[in-house]
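Removed from the display is one protein chain of the complex; every other protein chain stays in position.
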Amino acid sequence: MMAKLMLQLTLLALTNFSTLAKAHEPSPLQDFCVADFKSRVRVNGFACLDPKQVTADHFLFRGLHVRGNTSNPLGSFINRPTVAEIPGLNTLGISTVRADYASRGVVPPHRHPRASEILTVLEGTVLAGFVTSDPGNRLVSKVLQKGDVFVFPFGLIHFQENIGPGKAVTMAFLSSQNPGVIAIANAIFGSNPPINDHVLAKAFQVDKSVVNKLQAPYN
Amino acid sequence: MMAKLMLQLTLLALTNFSTLAKAHEPSPLQDFCVADFKSRVRVNGFACLDPKQVTADHFLFRGLHVRGNTSNPLGSFINRPTVAEIPGLNTLGISTVRADYASRGVVPPHRHPRASEILTVLEGTVLAGFVTSDPGNRLVSKVLQKGDVFVFPFGLIHFQENIGPGKAVTMAFLSSQNPGVIAIANAIFGSNPPINDHVLAKAFQVDKSVVNKLQAPYN
Amino acid sequence: MMAKLMLQLTLLALTNFSTLAKAHEPSPLQDFCVADFKSRVRVNGFACLDPKQVTADHFLFRGLHVRGNTSNPLGSFINRPTVAEIPGLNTLGISTVRADYASRGVVPPHRHPRASEILTVLEGTVLAGFVTSDPGNRLVSKVLQKGDVFVFPFGLIHFQENIGPGKAVTMAFLSSQNPGVIAIANAIFGSNPPINDHVLAKAFQVDKSVVNKLQAPYN
Amino acid sequence: MMAKLMLQLTLLALTNFSTLAKAHEPSPLQDFCVADFKSRVRVNGFACLDPKQVTADHFLFRGLHVRGNTSNPLGSFINRPTVAEIPGLNTLGISTVRADYASRGVVPPHRHPRASEILTVLEGTVLAGFVTSDPGNRLVSKVLQKGDVFVFPFGLIHFQENIGPGKAVTMAFLSSQNPGVIAIANAIFGSNPPINDHVLAKAFQVDKSVVNKLQAPYN
Amino acid sequence: MMAKLMLQLTLLALTNFSTLAKAHEPSPLQDFCVADFKSRVRVNGFACLDPKQVTADHFLFRGLHVRGNTSNPLGSFINRPTVAEIPGLNTLGISTVRADYASRGVVPPHRHPRASEILTVLEGTVLAGFVTSDPGNRLVSKVLQKGDVFVFPFGLIHFQENIGPGKAVTMAFLSSQNPGVIAIANAIFGSNPPINDHVLAKAFQVDKSVVNKLQAPYN
Partner (left out) sequence: MMAKLMLQLTLLALTNFSTLAKAHEPSPLQDFCVADFKSRVRVNGFACLDPKQVTADHFLFRGLHVRGNTSNPLGSFINRPTVAEIPGLNTLGISTVRADYASRGVVPPHRHPRASEILTVLEGTVLAGFVTSDPGNRLVSKVLQKGDVFVFPFGLIHFQENIGPGKAVTMAFLSSQNPGVIAIANAIFGSNPPINDHVLAKAFQVDKSVVNKLQAPYN
């Protein structure tokens, strides 16, 4: 089940596998370098479409106002139009993401390897937090109301939870055309093949039986 | 009057003059480098606050849901919380901006010297466009409805107009902690001291009388 | 007429459209990456020629000492050998430009989206100035004599005028292999299609009749 | 106990808190910018020592051949001389790390937010692996013998285990003067204050009782 | 003979000519971009292999523990596995090098145009030094014992000599996937075609007869 949900979280990732696996954030060095998804060349980022073929539609995405379906174990839904959906973002180093939350819905601890994030609440009451790496694992969190803005520094583990009784909606922007996402839980316990029990038991200081419980959602 | 309005457009700029004049976008190279506005040192960006003094409030801004007053010649209002308002943005290369529009309200042609922009419509119907530099001055524009997302490439001149009968609201994000803003009209016709008439008349291929009309709002 | 002149100013741009549209300034990461104009691949910058085919001529341009024809509305002529003319400049982040001026000749307000500029006067007396973006549109200018050097900071609007009785010549260098150029007048009033009258009238705080006068040179 | 061990893993981090919290990797733009730990100024990286005071000792560290004490729950010991120990590394974007392993000793899943890593085995037989973020959590691992070299891509979660009967030693280099380290287990279950049970239970799809077991080593 | 030896020093360089001539160090912008040596496209760095074809072996190199043959005029042997040998290094900005030394063996003055270097002694006693460029040619050197670490700043001329009675071994890491190497002696006196005698005699303030002695090893 978890795996299903994670498919949402890694929708971009999957898309990337086929078409996006090499997006990057150079300084843009021309007015635009619209991604040419048909190019056979794999480079660090996308090859560019012939400017003569570029139209306003390459810079457009529609439907970010639509509510997502939160009927899933996490009670949240992520809609990430990145360069895969907006080819004009190629080389511009920016993208956006909308999250919908059921009551007590969670966007689980995750990180973006290639982006900072700035988030604002459009609706509801959201607990947002990040954990520092240096020094030692301090949790920095805040309860956010409508109109509040909060920042997740580059690459740090962060999460959100809708702590209100009703639905919640957040809109965020990331400093990458393809920020990537690592959901900690399935990176550690859902990898394929699995990380061996001995390593996980020592790392988390628990019995292998506990490790197996944590791996169960991915079996 | 124009000048007054421009004060809004350059609110950030003015703030910067006193405190922000050297913001920059390095890779963030520590978890965070919260801007220390009290530091006497002027560097490319801000000196950093002692991490021991950093709290969640340094990453927080409140009130982006509040409507702005659009009773001005442009019929628009800009609210830009950048690193001056959110010290935690220092070194993170991202900021946000809300625009409110009266009917037919305009965000005049301007550019951000240090940022790309991605904009979404929260309310109303907005015409958004940018002009290419290379090749020759092509206008790329689109009429946007609620939920639409549009991209302004790095550094290009762009504008927005509320073409609907009611109010409009857009939320945008920029790839800089301090993107800067150059409103073309007052850069060319409102500079202090003014650019001499001869240069402007030749550049715009008009009589000096026309140049004087264009300079009038700033006298 | 203006349009004709602008063709000169955007000669590079036009060239770029066909062959250069993706030049960029990475760190050079090999001795040289001479631009391969025959490559079918469009990337951020040029694909590289096989080093075995590279000769000294790829690093050479001849004729920068030749006077340009200044019989045009602006009374100036621009000669910009960039990566399009010197393929060896690809990835090196530098190019050069010579300007010839008739008496009272003008290089109109323009900016380079991707470069700083350092200029020296070889002949004549030249007024050079730039307008700040942050804070508020301050004009910084100087009258330059033979042997004087002046700097235009990155991306700012600047201009030159030959204020002497005779001819003038300046030589400048830019921190980009393809700096690009935005001539403000035709970006705003000469775009294709035009920016709508309503937006321009509000932005410049003038009647549409004035806007039409400014658009006339491009019709 | 785990916490004690993690102190080793985050030794650098702790050091950084007091003195290193703003290290960064610019291009070095002078021969050297030896870190001045006495400077009161906190910048992104260190202020530089007066070159007149710089000696060869600022580029030197002694003792990387000494075996570390692996009598701890993980059965491993980490020795990381970074810019805190070698001030000459400031601005050079490189550092090194030695790891000692008891038999079955583990360097637990962790990541460096600011570095790639290249590792070679000096002694023993080591299983090394990393988990991809994009696409979905593939484990890439290899059993390494003496003289083998293996690469951990930038920012990805990775781990090592001594699978041989005797001791093992690895030497690695990182592409940062201060790579940072995030040990996943204590970032998620050992943060201060803790991430709330509800978020963790949903994220890992287990009962809070399991979450509590995972948090136990840090209480 | 010298020329032969230099072939070793420039083994990478030569390899690069055919396959590597455009390696570079961007930020890695995806999990990995394994070099595709079969790609026909020459870009700044390598085109990337289809991620579906990537295996752990792309990140592996074997045999760095093997002693090199030091029976040559310099009495040293260099083993540099870079991106040519480890395709997974592409875009990761790091590589490694092992040096073996006979007694009094020398790694002659050279520089890496694209890397800093951090070196540690695994065996023997090694004199290591670099010359500053700015200011005025100061030699910074140190005698290193087993376990000592020393740093060569970015791009500076440096050298090593085994000053002990027995063999020596050093392991070093460089901040580039393809650091490049310029051995000063053959760059100046062994170029093809030669730099003319007049230039060299003036530059070194010696008779042409001395210049000819210096050029002899390359004839």
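Lettered A, B, C, D and E in written order, each chain numbered from 1.
As a working rule, a contact is a pair of C-beta atoms (placed from the backbone, for glycine too) under 8 Å apart; a residue touches a chain by one contact, two chains touch by 3 or more.
Model, not experiment: these values are computed from the prediction.
Considering E:P51, E:G75, E:G93 or E:G124, the position touching the chain not shown turns out to be E:G75 (whole complex).
Touching the omitted chain from chain C are residues 27-28, 30-32, 51, 55-57, 59-66, 81, 86, 88-89, 92-96, 116-118, 120, 122, 132-135, 140-142, 144-151, 153-156, 171, 173-175. On the side of chain E, touch with the chain left out of the figure occurs at residues 1-2, 6, 10, 12-14, 16-17, 21, 73-75, 104, 106, 108-109, 113, 127, 129, 131, 133-139, 154-157, 159, 161, 180-196, 198-200, 202-206, 210, 213-214, 216-217.
The criterion applied here is as follows: only the chains that are shown with their structure count from here on.
When the contact pairs of A-B are matched by residue number across A-D, B-C or D-E, over half of them reappear in D-E.
Here the spacing of chain A and chain E, counted between their Cα centres, is 40 Å. Centre-to-centre separation of chain B and chain C, using mean CA positions: 25 Å.
The residues of chain E that reach two or more other chains are 26-27, 30-31, 41, 43, 45, 51, listed in rising order.
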